[in-house]
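All protein chains of the complex are present and in place, except for one that has been dropped.
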Amino acid sequence: MATVKLIQNKDASPEVLAVFEDIRKTRGTDFINNFWRALATDPVHLKNTWHEIKSTMSGGSIDDMVKEMVYIAVSTANGCSYCIHSHTAAAKAKGMTDEQHAELMRIIGLAGKTNQLVNAMQVPVDEVFLA
Amino acid sequence: MATVKLIQNKDASPEVLAVFEDIRKTRGTDFINNFWRALATDPVHLKNTWHEIKSTMSGGSIDDMVKEMVYIAVSTANGCSYCIHSHTAAAKAKGMTDEQHAELMRIIGLAGKTNQLVNAMQVPVDEVFLA
Amino acid sequence: MATVKLIQNKDASPEVLAVFEDIRKTRGTDFINNFWRALATDPVHLKNTWHEIKSTMSGGSIDDMVKEMVYIAVSTANGCSYCIHSHTAAAKAKGMTDEQHAELMRIIGLAGKTNQLVNAMQVPVDEVFLA
Amino acid sequence: MATVKLIQNKDASPEVLAVFEDIRKTRGTDFINNFWRALATDPVHLKNTWHEIKSTMSGGSIDDMVKEMVYIAVSTANGCSYCIHSHTAAAKAKGMTDEQHAELMRIIGLAGKTNQLVNAMQVPVDEVFLA
Amino acid sequence: MATVKLIQNKDASPEVLAVFEDIRKTRGTDFINNFWRALATDPVHLKNTWHEIKSTMSGGSIDDMVKEMVYIAVSTANGCSYCIHSHTAAAKAKGMTDEQHAELMRIIGLAGKTNQLVNAMQVPVDEVFLA
Partner (left out) sequence: MATVKLIQNKDASPEVLAVFEDIRKTRGTDFINNFWRALATDPVHLKNTWHEIKSTMSGGSIDDMVKEMVYIAVSTANGCSYCIHSHTAAAKAKGMTDEQHAELMRIIGLAGKTNQLVNAMQVPVDEVFLA
């Protein structure tokens, strides 16, 4: 259960409905996932966050599928189950193959391991990395 | 200061020196960074971890530069300063442009934000993501 | 499922029952939530932790509702689902309005974002903050 | 050392200078801290993030000093040293007394403790919190 | 639901079945838990990770039960519910008593508290610890 209401279409203000409409149009789907319905309890926050997602996660100099992989990586390290599910779905929708997914798991696992090792051994940053 | 000794070449066992040599050859550089010198206090761990890094971070179905970006993402969320420095250097060495670096920052920042929002609002995972 | 037993009233020692009684009296409710039933597997730990909660979360120079907001913030960043649920309920019981809750979400989300950005960019602390 | 350049005034574009000017004016100080100089490597990100900070951290239904306390709490749990320093300074500037700071430490420490306990014991969320 | 398939015996390749067989033999049980079935989507990763677990978690200079306690501690701080469940079960199977479990909870809770306090107060490392 969420700690906030999940706003259904019939309870949504025109401002919220407009964002939902843009999400649908941008993604080419009728589906509005729960994150947006939860955020809709604060229409301004919903609008700004959607704008940030929309402008960040598509276009630019990094491939859209790669962006989703990075998102999965951060969400994993932050332990956000919902985010892992939704961005894994997004990465697959943008073409991530099973082989790439498996490789992503290897990198994320390895990074988790060396992150802990470096912290536990308190390895000092090499001068060359600070130049 | 590290909580373990940083093994210098003159104090390294032949087993450690062999790993160092392979790192140098693989990377085309004489430089051995502190992470490996710290791990060298446990030669078997050094050897296995180097083997894991070597086989994971190059080749396969994900671009080498992208792998470094994912590594930066995990290391940031885990708060590993050393790892952020070393893998940012590696990503740049593998061709990450300033524009791509800036975009990576946007994605990592945004993911950090929505991870917290989803956790704080305890958004339930949509059925469709579980299919 | 918990990794420890949840102690029910009929299985509780007099020492545990005394803490439960004080929780009920302090909170003006008959309800003992699962955290206390789990901790009750170690009566001394139960007693000390309850004492710490009781003396920390009420009175003093910070408003009780604000204390719950801070608790939500820490629990979110630490990814403790139970804690987010229970302290959101407590904050609401102490008067947190929907508007304040929405604003809290904005701050927590924003802090999560800039925390990641600062870590990813390894921003050095300004001299003035160290004075 | 940051992983990005810290943009000094003389190297800043007009767009960046305009944000710096608004920061100075809003805060009533000439000082621009390193976070903004690092973000200035991406002027659009700088502008949007400053706008988000400015609109979130002042006004509304939560006291400005309380907002900074929440920020300290999130930053502590996320282990962002820079953020802890800068927002502790901000909280003090907005009136946080030593007594309140000490109390904040107690809450943050206690939350960190119970977060771990709840996770380690995997306490199931009470039905009443899900209603 | 997992974001990868859980490989059942009938769908497993000979390479995967060989690892499953070694897990069963090493542990003296017929049961293969979901972690291995998920990893089996990448047989090389499965094999290497099992080898790492097998060689790390048994034998050597630290008692096997103590190793599981350390694993619980890391998994708690990283918020990995599955890992807490499986390694608590393993620790109990290796002899951890209820009293030891309760004491482990105290240490993990206390460490979580002082970790936050140290971070929030940004306590500088004493010279003597760096020697």
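The letters A, B, C, D and E name the chains in turn, as written, and every chain counts its residues from 1.
The definition used in the following text is that a residue touches a chain if its C-beta (ideal position, glycine included) is under 8 Å from a C-beta of that chain, and two chains touch if they have at least 3 such contacts.
Being a predicted model, the structure only gives us computed values, none of them experimental.
For the chain missing from the display, the contacting residue among D:30, D:98 or D:127 is D:98, taking the whole complex into account. Mapped onto chain B, contacts with the missing chain fall at residues 1, 3-4, 41-42, 45, 49, 74, 78-80.
Residues of chain A that touch the chain left out of the display are 72, 76-77, 79, 81, 84-85, 104-105, 108-117, 119-122. For chain E, the residues in touch with the chain missing from this view are 1-4, 6, 31, 33-35, 38-39, 49, 52-53, 56-57, 60-63, 66-67, 69-71, 73-83, 85-86, 88-89, 97, 99-100, 103-104, 106-108, 110-126, 128-130.
In this section, only the chains that are shown with their structure count from here on.
Inter-chain spacing, taken between the CA centroids of chain A and chain B, is 21 Å.
The set of chain D residues touching two or more other chains comprises 1, 3-4, 49, 52, 74, 76-81, 85, 104, 108, 110-117, 119-122, 129-130.
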